[in-house]
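Only one protein chain is missing; all other protein chains are in place.
Coming up: chain A.
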């Protein structure tokens, strides 16, 4: 084993307090995936461009591939694993992605839903342009985004208690 110094970190992940020792260089995404077995967030580019690794940290969307685990010390984190409703049913966003066919291979989906969750927290009734700009840090290779936009509109309507009206083709 390497003799690199181990640093203690404490954080709350999906409502659960965790304590571990990590190397200073350990990336947050590797900490989540390897140490905590939260394999929902994915690694797509290692350069912050694709957003597959998006998690929520202290009420902000962050790309966990370019943060060190030590930077998340004392933070409150939510990953896709913490997105379902308390009773285990799909959240409005998760349901919206399924209903509107907002995913195909599923690799970008955890990051995309996590990002959309924050977007709707900040702007509960976004326009199509605001949704497109709001998810522009998350790449999808399969869907062409159109159905992702609809999925987020579906979730917004559901959360607002209004009726979702699918845009005409």
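Note that a residue touches a chain if its C-beta (ideal position, glycine included) is under 8 Å from a C-beta of that chain, and two chains touch if they have at least 3 such contacts; residues count from 1.
Operating definition for what follows: contacts and distances are computed from a predicted model.
One chain of the complex is hidden; its UniProt record names it "Carbon monoxide dehydrogenase large chain", one of "ATP-binding protein", "Phosphoribosylformylglycinamidine synthase subunit PurQ", "Carbon monoxide dehydrogenase large chain" or "Carbohydrate ABC transporter permease". Of the listed residues A:39, A:58 or A:123, the one in contact with the hidden chain in the full complex is A:39. The chain not shown here is touched by just one of A:9, A:50, A:120 or A:156, and that residue is A:50. If you put the missing chain back, the residues of chain A touching it would be 1-3, 23, 25-26, 30, 33-34, 38-47, 49-50, 52, 79-81, 83-84, 90, 94-95, 97-99, 101, 103-110, 113, 131-133, 135-149, 169.
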